[in-house]
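In this view, the complex is presented without one of its protein chains, the others remaining in place.
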Amino acid sequence: MKSEGLSPIVQTIAGILFPMILIFSFYVIMHGHLTPGGGFQGGAIGASAVVMLIVAFGAKNIEKKIREEKLSAFESIGGVVFIAVALLGLVMASTFMSNFLVGDIIFGKIPPFGSNLGILNSGGILPILNLAVGMKVIGGLSAVVLVMALASKEEKNDI
Amino acid sequence: MRKRIGAVVFLVFFAFLLLSVYDLHEFGAPPSEMDDYIIKNTQNETGANNAVTAVVFDYRGYDTLGEATILFTAVAGVMVLFRKGGENEE
Amino acid sequence: MIYNVPFLAVVVLIAIGAYALLFKRNLIKIAIGLTILESGVNLFLITLGYREGDVAPIYTNLPSGRGMVLPVPQALTLTSIVIGVAVLALILSLIIRIYRKYGTLDSHEMRRLKE
Amino acid sequence: MNDWIVTNAPILIIATPLFAAFLTPLVDRVSKRGRDAMVFVATLITLVIAFILAKNVFDNGLVVYTLGGKSVGLTLPSGYHVPVRIILEVDGMSVFMAMISTLTSFVGLLYSFSYIKGEGSGKYYTLFLMMLVGMLGMEMTGDLFNLFVFLEILSVSSAALIAFYARKGKPLEASIKYIIISSLAALFVLFAIGLLYGEYNLLNMGALAGEISSEATFTFTTQIAFILLFASFVLKAGAAPMHMWLPDAYGEAPGAISMVLVAATQASLYALLRVCFTVYSMAIDASTIGIILISLGLVSIFIGATMALIQINMKRLIGYAAVAEIGYILLAIGVGFFELAKVGGGGVISEYGLKALQGGVFHIFNDVLDIGLLFLVAGAVIYVTKESNLNKLGGLAHSMKYSSIFFIIGMAAVSGLPPLNGFASKILIYESVYKVSPITSIIAILASIFMLAIFVKIFHSVFMGPKLSEFATCKEAPKLMLGSMAVIAVIMIFFGLFPDFVVNNIVNPAVNALMNQAGYIGSVLGGV
Partner (left out) sequence: MALETTGGYWSPVIWLAAFIVAFLISYIIWGMGEKKHAKGEQEKPFLSGMEEPPKEEVHIRAENMYWGFTDTLRGYYDFMKKIHTGIINDYVLWFLGMATIFFIVVILPEVFK
């Protein structure tokens, strides 16, 4: 346990910062259709939170908590949601990927033309897709970093 | 020998690329037929304030699907490379 | 045209990346070269969409009387960046495995497949 | 319901394998058999949709599909004159390629079920489906940037699959060479797309073709962009002297992947044809491009055939033969393009130019089938013996009777022996190339004989001779592998016995679609 990871100070601060970064990432994802940012950017922020934990606590310890298969499954769910929403556009409206929620109850408000303050409840399928992509990116990037970090640990006994 | 050929090829190739961008439209004044439509209609067609997000997820959402796919593919690829076992395959 | 200096800078960036691909022997450096090349192309896409004096294409709190830069190149760049990340992840993991197998990062020694 | 499928076929053909690929890791956690069944069903559905789509396109001509639009056929936003959304454009050539991709993937999947064992098989099928998605995406799309995205999907999934047996070391080397080369090519493609976008502010191929074909808007930058696209796709298609990555990749990939990689290479070739014939067509100096294509083809045939002779690794040898086969296609396409340039955009192409195009397009299908069958047999040999060095193999015909029969069929087809399919397309190529340049045609025929010599070498050293003691316990390949080889062999014999049927019903629509630039533009911009 001692050989893995950084000093307790770093570990504690990383533990405190981790939920904050996740919340910020969630904010960036959910406001993707209003402010700069979106699924990828927010997902990258969220993945960086996981990477911070990996750096602070060491890959082996993180792996005991979250297996990379779980992260990969998380990513898969994101992908499935994305394509399911896109296919729903085909079923509910006319074409694949059509924005069938505009004018509907959820995310259906149309903002006034020109400069405005932004309405969270707008954008049609965009926020849902943002969320799906965010899940994908968080899962995918942290899985990659985790796998690569684990692999570089194994190096010594594998040559 | 190899280095000399490489240097010549390198210089000629990038001379052509320089010429091509030199001949491009003036910086800061691009042609914008397609984009003007998007800027004008983003709000009433997609309901999003952010035109970039509207392009990413609505107008060119299919590209984003492809891009999410590519990330997924790369993750699967990395996991295949570092998979456990596989000592006695092929 | 002097106005096209950003475009010229893009080509220089691409040239730096191509230089690394052509003349560097270390695989990591080759990967870096590829990344620089890709940054050059991304920069090119972004510069294509720039309109003088305009702001980002977001209506939230848009300053009045300002136009917007083109949104499509930004979307393309976003796509291209993520693709770059994916490719880079794969290349780096391949390099890790190759180093473990071959014991070297020299591209001139990585030639069990030739002729 | 039926209408719904026909209308939405262009996207369903991509969405089905993509959805299955995303589901694979989830199903894999539950049940391995369920995963196999799902992947199989998804690929089968894709194959069926490909044929539905093909029938629709052959009957009714070009099909467009506007993604996210108010209706499928609404390519331009109402009241506007340029396309904004991504549009799928499926013409005869697209469905021709889609049939190749889905067919090879389906057969390759059957083969993989008995070939791939152990850890990582779930990821294998994910990546396999991604390869199918990449190929189909490239072939269906009518948007240049979208083409780039799917090109990258194809490259990344292929690279990961080439390195599947990473423990052996050599696959890693082949894979990293492949991924670096292909992402370099893809980046130049992206740069060219950027140039075109900066010049015309368009990404749709049909609309771009409309702008490019008018003299007023054709510029120097457009030409540079063409060369970048051309060089990159020629590289990805594996033409000599940029072929070096190809034997590496083909030689080290797992059994079925080598075959699917052939189809993947043809997808890049399709992109090359799309750029040359549809986007640029007569705007560039087409006769020069035709001559370049002819010379590339000639060099590919020559280098591929001669280099194959000295290989001692079985799959690498077939890889060099594949380079030569690509050469035949490029040769024929080059002659067709050259002839097309003579008459300009509007005139009627000469008889032999048309025949050359027919031969070239027909040979795309035949190449995939022939080389694919040989790769499948080679994979079976490696699966049984764990050995790919030709010097060490021998006497396998005693234990692998069926495989050796399939190898003979593949060998005869690839070297153009009648009455198999390879001969039918090659005779079209030889005779029409002879009209343009007799010496080229003669070299092509000689190289074809050379190919027979090469494969006799493999056949002799792998299957002939006395039974060797180290392979005494080897048995015939598993039934599923033999079955998938049989599927390919039956198609090859069918194509060989009824070449006129194939040319009239499948190849001709593809050739006509290639030459019909105005139709492609008109389908986007509306009645030009």
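Observations
To keep things simple, chains are lettered A, B, C and D as they appear, and every chain counts its residues starting from 1.
By definition in this document, contacts are C-beta pairs under 8 Å (C-beta built on N, C-alpha and C of every residue); 3 or more make two chains touch, one makes a residue touch a chain.
Not measured: the values here are computed from a predicted model.
The chain not displayed here makes contact, within the full complex, with B, C, D.
For the options D:29, D:70, D:167 or D:457, the residue in contact with the chain missing from this view is D:457. Of the candidate positions D:180, D:257, D:271 or D:377, contact with the unshown chain belongs to D:180.
Which of D:207, D:307, D:397 or D:491 touches the hidden chain is settled by the complete complex: it is D:307. The missing chain lies against subunit C, touching residues 18, 21-25, 30, 107-108, 110-115.
Seen from subunit D, the chain kept out of the figure touches residues 176-177, 180-181, 184-185, 188, 220, 223-224, 226-228, 230-231, 234-235, 241-242, 244-245, 248, 284-285, 288-289, 292, 303, 306-307, 309-310, 312, 351-352, 355, 390-391, 393-395, 418-419, 423-424, 427-428, 431-432, 434-435, 453, 457-458, 460-461, 464-466, 468-469, 496-500, 503. One chain is missing from the display, and on subunit B it is touched by residues 2, 5-6, 9-10, 12-13, 16.
Please note the rule applied: only the chains that are shown with their structure count from here on.
Comparing the chain pairs A-C and A-D, the larger number of C-beta pairs in contact belongs to A-D.
Inter-chain centre distance (subunit A to subunit D, centres taken as mean C-alpha positions): 36 Å. Averaged C-alpha coordinates put the centre of subunit C at 28 Å from the centre of subunit D. Shared interface positions of subunit C, defined as residues touching 2 or more other chains, are 14, 44, 48, 56, 58-60, 70, 72, 76, 78-79, 82-83, 85-87, 89-90, 93-94, 97. Shown for subunit D are the residues that touch two or more other chains, namely 18, 22, 25, 67-68, 145, 149, 152, 156, 159-160, 163, 166, 191, 198, 201, 203.
Across the complex, subunit A meets subunit D through its residues 69, 72-73, 75-77, 79-80, 83-84, 86-87, 89-90, 94-99.
Residues of subunit D touching subunit C in their complex: 145, 149, 152, 155-156, 159-160, 163, 166, 169-170, 172-177, 179-180, 183-184, 187, 190-191, 194, 197-198, 201, 203, 247-248, 251-252, 307, 310-311, 316.
Residue ranges of subunit B in contact with subunit C, taken from their complex: 3, 6, 10, 13-14, 17-18, 21-22, 24, 26-30, 32, 34-35, 38-39, 42-43, 49-52, 54-56, 59-60, 63-64, 66-67, 70-71, 73-75, 77-78, 81-82.
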